[in-house]
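Removed from the display is one protein chain of the complex; every other protein chain stays in position.
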Amino acid sequence: MAGSSFGKIFRVTTWGESHGKALGVVIDGCPAGLPLSEDDIIPYMQRRRPGQSDFSTKRNESGVFEGRTTGTPISIMIKNSDQHSGDYSEIASCYRPGHADYTFDKKYGFRDHRGGGRSSGRETAARVAAGAVAAKLLSCLGIRCFAYTLSIGDVKAEDINMDEVFENLLYMPDNKAAKRAAALIEEAKANEDSVGGIIECRIEGVPAGLGEPVFDKLSAELAKAVMSIGAVKGFEIGEGFNAAGLKGHENNDAFIIKNGSITKETNHSGGILGGISDGSPIVFRAAVKPTASIAQPQRTVTRDGVEKNLEIKGRHDPVIVPRAVCVVECMADLVIADALLSNMSSRMEDVISFYKGE
Amino acid sequence: MAGSSFGKIFRVTTWGESHGKALGVVIDGCPAGLPLSEDDIIPYMQRRRPGQSDFSTKRNESGVFEGRTTGTPISIMIKNSDQHSGDYSEIASCYRPGHADYTFDKKYGFRDHRGGGRSSGRETAARVAAGAVAAKLLSCLGIRCFAYTLSIGDVKAEDINMDEVFENLLYMPDNKAAKRAAALIEEAKANEDSVGGIIECRIEGVPAGLGEPVFDKLSAELAKAVMSIGAVKGFEIGEGFNAAGLKGHENNDAFIIKNGSITKETNHSGGILGGISDGSPIVFRAAVKPTASIAQPQRTVTRDGVEKNLEIKGRHDPVIVPRAVCVVECMADLVIADALLSNMSSRMEDVISFYKGE
Amino acid sequence: MAGSSFGKIFRVTTWGESHGKALGVVIDGCPAGLPLSEDDIIPYMQRRRPGQSDFSTKRNESGVFEGRTTGTPISIMIKNSDQHSGDYSEIASCYRPGHADYTFDKKYGFRDHRGGGRSSGRETAARVAAGAVAAKLLSCLGIRCFAYTLSIGDVKAEDINMDEVFENLLYMPDNKAAKRAAALIEEAKANEDSVGGIIECRIEGVPAGLGEPVFDKLSAELAKAVMSIGAVKGFEIGEGFNAAGLKGHENNDAFIIKNGSITKETNHSGGILGGISDGSPIVFRAAVKPTASIAQPQRTVTRDGVEKNLEIKGRHDPVIVPRAVCVVECMADLVIADALLSNMSSRMEDVISFYKGE
Partner (left out) sequence: MAGSSFGKIFRVTTWGESHGKALGVVIDGCPAGLPLSEDDIIPYMQRRRPGQSDFSTKRNESGVFEGRTTGTPISIMIKNSDQHSGDYSEIASCYRPGHADYTFDKKYGFRDHRGGGRSSGRETAARVAAGAVAAKLLSCLGIRCFAYTLSIGDVKAEDINMDEVFENLLYMPDNKAAKRAAALIEEAKANEDSVGGIIECRIEGVPAGLGEPVFDKLSAELAKAVMSIGAVKGFEIGEGFNAAGLKGHENNDAFIIKNGSITKETNHSGGILGGISDGSPIVFRAAVKPTASIAQPQRTVTRDGVEKNLEIKGRHDPVIVPRAVCVVECMADLVIADALLSNMSSRMEDVISFYKGE
């Protein structure tokens, strides 16, 4: 209920705040026999935050035996090597605009004011560790979630080339746009300001038939997963908001036969029809707001209800989009892994075949 | 798991297909003592589909006694008075573009081909009945969800006047725009085509502090709820996708003191910060695709894998946005009702006060 | 949360009170393609209450198409043909000993006093309808749950012969004991008193490997399922309470090879080891208390806190054990069906085989 868990069968539970000594995740429901080691997780942690290598599955060794998952919970702990021991007295006593300080106080009556607590971006490290395990599972089935930056502020990737995604620090599939975006970020930084952007995720290899037809549509689960990332303010799939302006004959995808198989001629649907995967690549986008922490003076109020001007000291990242790319992708990994496992009992013939080998 | 239920404490389960004799919903977890009668539900059913009055709570009488809810499940059944007894042989044998025919077949191995089954718009009648109960609960707390049409195709409401929403059949807060939109719809109809649109929902009176900080953010729950409606392809809250292009100083909302209380000067956040309600109105939008059923010929394939041209006979509604308005609003009602009930045990002081009266 | 649902994948939600016009159940998560008709359900309803035939799946027709389940929710409604229109004023104003009148008032603030509401035995009709569907599923896999009366009051079945279960009205596997038990029941009736008993359930054909190792042990799920039946006060599996007095060498079951397969020489475990089925028959027992409704005068208090003598008028059944037999069996059907569907994603090799056909 308190919402630190995600998924039904492949179910993850995260814990830890931005300023504790560690944070982590417990993964329950990962099938037994999946080959898994730290090497599957480290690259994801590094994509989320280059230079970080301070996590540890080895220490706990739960849920993995002789290099394979055992079917029991996998616990991953990530040490918080860079806890700031700074002065939080100013933040403690007032509410930062765009942050969850005020809402945490209203919900819980008080808060751990050292950084953002559970609403900090640090929390996403646990999501990424779990997503890496889900991605490993997907890779065994030929499925891959892949996210990248579509725009930073008003700079859009236009000449899309997926090979370029890892060639720039912004994970944009357009090196030239990335250069312009980097300049925009520098400008925002100089102005003690910040910028947002749009992340796109493409999921290849998903078989048709995943997802549930009513409340738990695959598109609805993806929306929840992605909207649960701190700074995300919008989600769309396929044509998304653009579909609102299309005509039916423009938005419908014709079914055709290609190489002897049924497929769609176009993919306006974004790979999901009626909440169930249709076999085409699943394509969705997430809108990320500009970083809430900016150095320029802002108006706010104290816990005691006095208006004041706030200047948030310290180093601020003028954009979180590049780090969020991996988080978006990992949330997609979690959704697809869960949908795959949930779907195995949809047909009686499969249940009979499973248990009777017929 | 099969996804016909929604909510944690205020939990609804829907059943029934488009061509059965009835469909319905069971509401579990509604607090005891809420005054409730058919008169609370009928107006919602009529908004969803003017002229319809063929539902019945009275017949079952479960969960209500002497005009108040008893705390036990409320079962609502809606008769399907207009089941078509038409010829579905053509639809049975091929896949309609933009519909879930293909994906149902891939998931379940076969399908009830008489109309859309569970993926039909008929299913939303059960959501609306449940939403009406949730809305009654919210009204006791001074909370109101209110949805309306923001655009149809490329026609946007511009001169917003909420009083006009019920003055036109499209539920647009701009009668002039509604007139232009009506013309657009007529044109689409003449062309055997269809149009989509954008629905906005505004929730007033929500106290600060609702929602959970990590995976079950209030914004994430709303996103899932709204994206679970058949034709919805996008969701955004507050500035939404627009936030991706704003600067931090533009998107952050300053906290101020107004009438002695803490509030926000602006509402770019859309009423939710860090996944928890911030006391401002919650404002979100949903993108609705153009109706998939269009009369003009479309290319598709048969279940046997043969390409063919399909002409879907019968009456087609060239736009579903106006009927979806009420559905979007009702999903919001369900989310907020559930969040309210879930939030009561967030603080130990409240738990102690509840049980010890201190 | 309000607890009207049971199961994870094969999930049932019941609704309706003893004095409404109908009650029912919605089954979500039944695999598509299971052959199902009213004829599968009627015999169960009749076992629960001979002579009753007033239920209807046909009317709703949800979740079944052309004789097979579609994978979408199955809704079953049971008409309450014998609602008493009697005088409940005395019951309304005081608390019947052994009933839930007092506890409902304390929980909800008031109650539907016409009979037992949700705590009435009527509610179990919905469980039996759902259990019949689960039993049909199990029958496709060669699994059968079978419950019978082990004792009534102090009369025990001793010369066990399963063929005799349906030869007496008490469902005892010992016709002679059944005759003595019938006399005991008559005596209780004459004394305006009641008796209880013990029900045993035997589940044959369950493959080894079902159940989860920690909190959701198969034995724990069975315990919850059976203890959720109104009058059940105890649950035990295999040796049960007797195991507390055994030595380790007496209670352990040796593994042996029989017909080339691993099996256990004895079945003290009752078919479950470490919470997971071990391939032997699952055998458990439930203790049923004597019917709380007795005609002889009892001391109680009114809602206003005044002590009084209560004589509950009307026809009282001096024993509910025979009718509870079918309910116990149906709860077992629900648990095993759910465990079977939940278990399909336990191994990665099975997941790969399912999706890649390798």
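A, B and C label the chains in the order they appear, each numbered from 1.
As a working rule, a contact is a pair of C-beta atoms (placed from the backbone, for glycine too) under 8 Å apart; a residue touches a chain by one contact, two chains touch by 3 or more.
Please read these numbers as outputs of a predicted model, since none were measured by experiment.
Check C:4, C:18 or C:168 against the missing chain and you find that the one touching it is C:4. Although one chain is not displayed, its contacts with chain A can still be listed: residues 1-5, 8-9, 11, 13-17, 20-24, 26, 28-29, 32-33, 59-63, 65, 68, 70-75, 77, 107-112, 117-118. Taking the complete complex into account, residues 1-6, 8-9, 14, 95, 97-100, 102-104, 106-109, 116-119, 123, 151, 153-154, 188, 191, 193-198, 207-217, 219-228, 230, 233-257, 260-262, 265, 269-270, 272-279, 287-294, 296, 298-301, 305-307, 318, 342-343, 346-347, 349 of chain C touch the chain not shown. Residues of chain B in contact with the chain left out of this view: 9, 29, 31-34, 69, 71-72, 137, 140-142, 207, 213, 340-342, 344-352, 354-356.
Keep this in mind: only the chains that are shown with their structure count from here on.
Distance from the chain A centre to the chain C centre is 43 Å, each centre being the mean of its Cα atoms.
Between the CA-based centres of chain A and chain B the separation comes to 25 Å, rounded to the whole angstrom. Each chain gets a centre from the mean of its Cα atoms; for chain B and chain C, those two points are 37 Å apart. The multi-chain contact residues of chain C, meaning those touching 2 or more other chains, are 1, 9, 29, 32-33, 71-72.
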